[in-house]
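Below: the structure, in structure tokens.
What you see is the complex with one protein chain gone and the rest in place.
Here the chain labels run A, B and C in written order, and each chain numbers its own residues starting at 1.
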Amino acid sequence: MALPQRRTDIGPPHYKDFLPPVIQKNYGDWKYHEVLSPGVMVHVANSGDKIWSVRVASPRLLSTDTIRDLADIAEKYCGGYIRWTTRNNVEFLVSDEKNLEPLQNELKQKKYMMGGIGSRISNIVHTQGWIHCHSAASDASGLVKVLMDEFADYFTTKETPNKVRMAVACCVNMCGAVHCSDIAVVAVHRKVPTIDHDKVKNMCEVPSTIAACPTGAISPDPAKKSVKINADKCMYCGNCFTVCPPIEIHDPEYDGVAIVVGGKVGNLRSNPKFSKLAVPFIKNNPPRWPEVTSTVRKILDAYVADAKKHERVGEWIERIGWEKFFKVTGLPFTFQHIDDFVIARETFRTAATFKW
Amino acid sequence: MALPQRRTDIGPPHYKDFLPPVIQKNYGDWKYHEVLSPGVMVHVANSGDKIWSVRVASPRLLSTDTIRDLADIAEKYCGGYIRWTTRNNVEFLVSDEKNLEPLQNELKQKKYMMGGIGSRISNIVHTQGWIHCHSAASDASGLVKVLMDEFADYFTTKETPNKVRMAVACCVNMCGAVHCSDIAVVAVHRKVPTIDHDKVKNMCEVPSTIAACPTGAISPDPAKKSVKINADKCMYCGNCFTVCPPIEIHDPEYDGVAIVVGGKVGNLRSNPKFSKLAVPFIKNNPPRWPEVTSTVRKILDAYVADAKKHERVGEWIERIGWEKFFKVTGLPFTFQHIDDFVIARETFRTAATFKW
Amino acid sequence: MPKKYETPLLDELEKGPFPSFVTEIKKAAAKNDMAADELGQLEKSYRDKRGYWKHGGIVGVRGYGSGVIGRYSSLPEEFPNVANFHTVRINSIAGFFYTSKFLKEACDIWDKYGSGLTNFHGSTGDLVLLGTNTENLEPVFAEFSSRGWDLGGSGSALRTPSCCVGPARCEWSNIDTLDITYSITQEWQDEMHRPAFPYKFKFKTAGCAVDCIASIARADCSIIGTWKGNIAIDQSEVANYAKKGMNIQEEIVNMCPSKCMSYDGKELKINDADCVRCMHCIAKMTKALKPTGEKGATILIGSKAPFVIGATLSWVIVPFMKMEPPYDEFKDLIRKMWEFWDEHGKNRERIGELIIRKGMREFLEYIGVEPQPQQVKEPRRDPFFFWTEADLQK
Partner (left out) sequence: MPKKYETPLLDELEKGPFPSFVTEIKKAAAKNDMAADELGQLEKSYRDKRGYWKHGGIVGVRGYGSGVIGRYSSLPEEFPNVANFHTVRINSIAGFFYTSKFLKEACDIWDKYGSGLTNFHGSTGDLVLLGTNTENLEPVFAEFSSRGWDLGGSGSALRTPSCCVGPARCEWSNIDTLDITYSITQEWQDEMHRPAFPYKFKFKTAGCAVDCIASIARADCSIIGTWKGNIAIDQSEVANYAKKGMNIQEEIVNMCPSKCMSYDGKELKINDADCVRCMHCIAKMTKALKPTGEKGATILIGSKAPFVIGATLSWVIVPFMKMEPPYDEFKDLIRKMWEFWDEHGKNRERIGELIIRKGMREFLEYIGVEPQPQQVKEPRRDPFFFWTEADLQK
């Protein structure tokens, strides 16, 4: 069968063609919204029109079977209109109130997990991991699955003091928003890479390999027409591996994950914040990484127990102080927690104020 | 006349021998103090004993005549006991309440300026300037004199929302606490230094001259056995001049002062803070630098008018925001205000929150 | 029939309440050879605690330098159907809206030419078709493009711009996030499809400072809607919130970062001149508070992941810009920025890193933007600074 005529540089279709009529009509003219349940909210337009959004969790990695099922449901209750959220959840866009109940019934019956709206844990932003990326020091989808299983009730029913945004990245390239998440897991290495010198000469640009190293650990090895790594300076970030494949950084025995906490992106109350290191290392323990889930649980429980309403994780920690964070979570404070990278000095405690 | 026998490494005398008896007796056992007037405070011991301190301003640079006069007064009313404060004021230590009045009368009569205690402007920490230092880009004593003249009533009578700590440094070596003062003046250069190459070879160590440059502007000039300066990188800090005298940085036409604001050293309320650049440059205009005093006046007036009680200058600015600081003072915001040194990125506004 | 692998480890990940990606892969694996081998290789990764993918090579569709991520298995004998297994990035719809019609068509194409696995969506915002063999790339592209869809970005190119749902379904949007996204995507198709930048460049557009698209953390250029004007207060709705149990003093007034609100138990007041438009009060009392006045956006530059100098957040370049079609002022500004980057950027240097290296002045002068206190959290602390000859003559 002949292929259809390809077209180039046409860009995506116009968004208008994908908006439900009620949205087209009230575009930019919404008045307020109400959260009706953890999985349902309604937006009310100045015209009085309403649109209901019913949100269900998604593992992000979807088979065509599942997508077809989602499309079928959307056809049945939403005139075929459906959207995904910026955190990979699915939203059924209901224009007709009477479809709301039946839609939810069908979702329940098909075991779709409704929730994620309001002050709770939503889906985890994540990356490829062992599923598709060469760079992964851990698997992302697996970590997301075990974490979301652990905290499922915070998606479907229970509340947290404010939204808790989690992320998982399978290497320090951090293709998710790990660096600004309430709680995030990022996979890390702990061994100096090894170099296949014969291949370096053909496959790598020496200057860009050197430039890739954040600590200046790499220098030319002219004899071998390759590069060498100063083991004392290397902190196993893996960026040399990214630009030069013959540099091998993976080490199943020593790879694992770090947990960072306290970041956020919104401007509400406090400015956007970076996540900071909470736990420098937990060994990869697939398939269910029990040490990761229990550690995240510790952090989350402490936050839920102690934070004020509307306080994000980072705001809570800043209020109580990092020393207290380590105390209430029982996490050990190690040399790894003390910054020694480019802005290290800005993180040193230049004050005599702290808690015991 | 023969010199007395010199002794070495004996260190200073023991402090105990210089403490008034009431202090010796109540050492470490004080209960509270009260500020009786801008120039007088009393400390009360748990024993009930009291010591009155009467503070007078000093230009710090004192002639032996003046010191003898201070000593005479101390003998008359204080059993000879006198101290200097960490900001170079003189404190008469009165153990006998009946001497308090006569002491103040004599001080008044001799035109000593009493004050500086409490929430006001105290003496200005400063440095050598043209009086004794080779490095000075302005004079320190002169600037202090004109500023203290301008704000004398804030020393003797009027109050500020909290203490206002001022400093003057005659070059970027900053031998005063300019970098952590409420309002400070620091002398700066604005021209790339010139090099007397013939002398460099005899007088300077090339490597340490290169290392002295904060921006890496200096490199060896092997032909001349000297160094060269990359004019594009030089920001006229003068550190090369400090380590290598044949590098001349002074330029009367272009030298002058910058004004920095908002620093503090105490931990009360907010952590110690660095001063930040308010005015990048004012030309040297001795003997009375009128543009400097009027600019500092603008800043001080805005602070006094707007700050809450107990707010230091930096705390006030942080509350209202830097954009508002520039607005209320009317000072222009220039490229010089935007950091481009080592921690520049930490000063960029990584948030969508600010005032118009 | 695709090969069936034993997956005792992955099977563990079908347990638990959250939908399982393993189940998804198995669904596809039941009828698709590539998906089957993906599953098999993944089980091995779980056993050995390591990935089995190699660096991607240069692979793509004719005339494009981007849109496809090349990927090769390091165990091609063991898993021949994923020996090469590239992802295709389809440029998603602004706001991530879809119709069932399109979804079904897409599934049909992908079942035919690919693994049957997808990501809705990739972190940048593409509709990711997760894995197919080299020979299927052209067919996939022909099928999609003939239906009006195109590839997104990859490599040293403009990446697929994305945005929050904005005016489509949110009462707080100050700008038309979808239209901006659509417009810049269309404007710069060439920049997206033929990598010619020093490194990647990402746009993300949020309708307000809530930033539901994480623009400030994940975009070289973050466009964040804002306003110049007062927050209108509906006092009766304030009373309603109070009645329903909101502690207005604690939850709103005390949490206002600029301390510009007050509440006496009856009336809520805002000193608008001091408001920094953080969105907290508005978000928590949406029925009572509404921004008024001029709408526009703050343009911020520079956020990215940690390499090489540590993670950055975007910072303010233009505090306020009107955002009206065809967005010429904005686009001209971006072109200037790209010129600067093109001229000075090193290979693999993001624009933010370049500005940090060169200093804000050089950048601002180049793009013709004035220095403004809103660009910084605070002025510099150390009194070392440059003067141009022109400055000295002032």
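Please note the rule applied: contacts are C-beta pairs under 8 Å (C-beta built on N, C-alpha and C of every residue); 3 or more make two chains touch, one makes a residue touch a chain.
None of the values given here were measured: they were computed from a predicted structure.
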**Asked** Missing chain touches which shown chains?
**Response** A, B, C
**Request:** Extract the touching residues of chain C with respect to the undisplayed chain.
**Result:** 306, 310-311, 381-384
**Message:** Under the stated touch rule, tell me which residues of chain B contact the chain that is not displayed.
**Reply:** 3-15, 17-19, 23, 27-33, 43, 51, 53, 57-68, 70-72, 74-75, 80-86, 88, 90, 93, 112-113, 125-127, 129-136, 139, 141-142, 144-146, 148-149, 152, 155-156, 172-177, 179-180, 208, 211-214, 237, 239, 242-243, 245, 250, 252-253, 255, 263, 265-272, 274, 284, 286-288, 308-310, 341-343
**Asked** So that we can see where the missing chain sits, which residues of chain A does it touch?
**Response** 172, 179, 186, 188, 190, 214-215, 235-237, 254, 258, 260, 262, 274-278, 280-281, 319-326, 333-341, 344-356
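We take it that only the chains that are shown with their structure count from here on.
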**Message:** Measuring centre to centre with CA averages, how many angstrom lie between chain A and chain C?
**Reply:** 12
**Request:** Starting from the mean Cα coordinates of chain A and chain B, work out the distance between those two points in Å.
**Result:** 49
**Request:** For chain C, write out the residues touching at least two other chains, lowest number first.
**Result:** 209, 211, 216, 257, 276-278, 309, 313
**Message:** Can you list every residue of chain B that touches 2 or more other chains, as numbers and ranges?
**Reply:** 345-346, 350-353
